[in-house]
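I have placed the structure first, in the form of C-alpha cells, so that the comments after it can refer back to it.
All protein chains but one are shown in place.
A and B are the chain letters, set down in written order, and residue numbers restart from 1 in every chain.
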Amino acid sequence: MFLLRTDRQLAFLLGSCALLSAAIVLLILLFLVKESWPVLQHVALMRFVTDASWHPVQGLYKLTPMLSATLYSTLGAILLATPLGIASALFSRYYAPPFLAGCYRRLVELLAGVPSVVYGFWGLTTLVPLIGRLHPPGVSLLTGILVLTLMILPTVALTVDAALAAVPVAYVRSAAALGLSRWSLISGVALPAARSGITAGILLAAGRAIGETMAVLMVAGNVVEQPHSIFDSVRTLTANIALEVAYATGDHRAALFVSGIALMTLVLVLVGIAECFPRKRYYD
Amino acid sequence: MIKNALASALIWLIAMLITGVFAWLLADIIIHGLPHLSWSFLVEAPGNAGRSGGIGPVIISTGLILLVAVITAVPFGLATAVLLSEFTQRNSRLGRLVRGSLDVLSGVPSIVFGLFGNAFFCIYLGLGFSILSGGLTLACMILPILIRTAEEGLQATPNDYRLASAALGMSRSATLVHLLLPAATPALIAGLMLGLGRAVAETAALIFTSGYVDRMPDSLFDSGRALSVHIYDLSMNVAGGDANAYSSALVLILLLLFINSIALSLANHWLHRSVVTV
Partner (left out) sequence: MSHFINNKSEQVDKSDTDDTYTLGPLQSGPPCCIPEPLIRVENLSLYYAAKPALESVSLDIYKGCITALIGPSGCGKTSFLSVLNRLTDMIPGCRVSGKVHFNSTNLLSPSLDVQGLRRDIGMIFQKPVPFPLSIRRNIELPLREYGMNKQADLNEVMQQVLRDVGLWHEVKNRLESPAQALSGGQQQRLCIARALALRPQVLLMDEPCSALDPISSGIVEDLIQRLRDKYTVVIVTHNLAQARRIANFAGFFWIREQRAGCLIEFGQCKQIFEAPAHELTAAYVNGSRG
C-alpha cells in the first residue's frame, strides 16, 4: 500500500504498538513455560496423570481429579445452559412482544456483565444451604454446575440471538408464507439456518466455563478428590491455582503453572474450533 | 398444533424461569446489601478484617487499578486498532498476525492472566504485589476488547470520508485525526466502557497481582485490594463478613450497571450489535 512520508512514520509507530500488543500472548506463553520449567525438567508429563495423589510438597502431582472436576462442571453447565439459552434467545426473537423482547434482551445483556465473584457469593449464601438441605454439605459439583450455568447462560443466549438475527428475513418470511406454524418455522428453518452460529456460541461458552475461577471456587467445596456423585465436593483446575499460588514455592509453584498451561490449551482448542464456524461476532 | 402450543408454553416458562432466578439473585443482594449501604460505608476503612467499617480504601484501590489498566491499554489499543483498520489490508501478513494473536489473547482464562501477571509483573519486573502489577495485568486482559471495538468503530465510518479527503490530498494521519477518530468516538467510548466493565468484574487475575491488603494505598507500588477481591475474601475467609460482602456486592453491581448501560446504549447505537462483557 502506498503511503505518504508522514503517514509512513505514523504507520511505523502504530506498527510497533500493534506488534507489542500481539507479543503479549507470546510473553504469556513464555512465562508459563519458564515458570513450569523446573518441574517439567525432572517430572515426566505422565506423572501428572499417574501419581497417587496431589501432594506437590511431597512430589506427587496427580492433576486428574481437578481435570475431571473441570470437565464435569463444564459439561454439566453446557448441558443445562444450552437448552435454556436457546429457549431464551427464541423467546426474545420470536415469542415476546417487541417491548418485552427489548427489556428481556437488555436484562440478559446486563446479566452477562455481573461479575463471577457475585455469582459465586450468591451461590454460596443461597444455593449452598438449599442443596445442603437436600444432601449435605451443599458445597458440591452440583452447586458448581448450577452457578456456572447461570454464568454462561447469557453468553449462550446472546450468541444464539445474534445467530438467529443473522438468518435472512426472506427465509423466515417465505416459511411463514407457506403457512407454517411458529414452532415449525423455528425448528424447520430458523434454528437449522443458525446452526453454525449456535455451535460456535456453545463452544465459546464452554471455553468460558472451563476458564471460570471464582464462581466455582466459592461453591464447589475444593476437596481434591475424584468426584463420584454430583453431591461430592470438587476442586477445579482454576480453583486449585487460585487457592495455592499464594503460598506455593519451587516445584509446587511450577506444577501450578503446568496446570495453567493445560487450562490455556483446553480453552484455546475450544476457541480454535469455535473460530472455524462462521458467525457474526457478538462479544468483545 | 399441540406441538406448537407446547413449545410456546415451554419457551415462555423458561424465559420466566430465567427472569425469576436473576430477579432472585438481584433481590437477594439488594435486600441484604441495602441496609448497610451508606455514605460512611463508602468512605470508611474496613475494620476487624472487613466485618465492620466500610470499603473506602478498597474503592480507592479499585479506582487506581482501573486507572492504571486504562491508561496503559488505551494508547496501545487505539494504536493497534488504527493500524489494523487504516494501515493494513484485510489479509496482510501483519494484520493476520496481530488479529490472530489478539483472538488467542481474548480466549486466555483470567486465572492464567493472574499467573502471568504474578510471574512477569510482580516477580520478573520486581513490582511486587502492587496496584501497578494488578493494573498492568488487567491492561493485558482488556486489550483485545478495546482493539476490537475501536477497529469496528473505525470501520463503521463512511469510506467516503477516506476517499474524499485523499482526493483533497490530505494525509491519512490528518484524515484520521480530523475525521475518522471524531466520527468513531462513540464506538471508542463504548469499547472503553466494555473494557472497564470487564476489568472491574475481574477477581482471579488480581488475587496474586494486586494482593489483599485493605489499607489505603500510599502509592501505585503498594498492594491494594480490589472490590471484587474484597467480596471474595469476606465471603470465603472471614466468618461473619457476609453483611459487608452483600453491601460490597451491591456497590460493585451498581458500578457495573452504570458502566454497562453507558457501553450498551453507545454500542447499540453505534456498533449496531449486542455486546457482552464478562
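The criterion applied here is as follows: contacts are C-beta pairs under 8 Å (C-beta built on N, C-alpha and C of every residue); 3 or more make two chains touch, one makes a residue touch a chain.
Computed from a predicted structure; not experimentally measured.
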Hidden partner chain, touching residue among B:L163, B:M216 or B:L254: B:L163
On chain B, residues whose C-beta touches the chain left out of the figure: 89-90, 158, 160-171, 174, 178-179, 182-183
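In this text, only the chains that are shown with their structure count from here on.
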Whole-Å separation of chain centres (CA-atom averages), chain A against chain B: 17
Chain A to chain B touching residues, read off their complex: 1, 3-4, 6-7, 10-11, 13-15, 17-28, 31-32, 34-35, 83-84, 87-88, 90-92, 95-96, 104-122, 124-126, 150-151, 153-155, 158, 161-162, 181-184, 186-187, 207-208, 210-214, 217-218, 238, 241-242, 245-246, 256-257, 260, 263-264, 267-268, 270-271, 275, 280-284
Chain B to chain A touching residues, read off their complex: 1, 3-4, 7-8, 10-12, 14-15, 17-19, 21-22, 24-25, 28-29, 32, 75-77, 79-80, 82-84, 87-89, 94, 97-98, 101-116, 118-120, 124, 140, 143-145, 147-149, 171-173, 176, 194, 197-198, 200-204, 207-208, 228-229, 231-232, 235-236, 242, 245-246, 249, 252-253, 256-257, 260-261, 264, 273-278
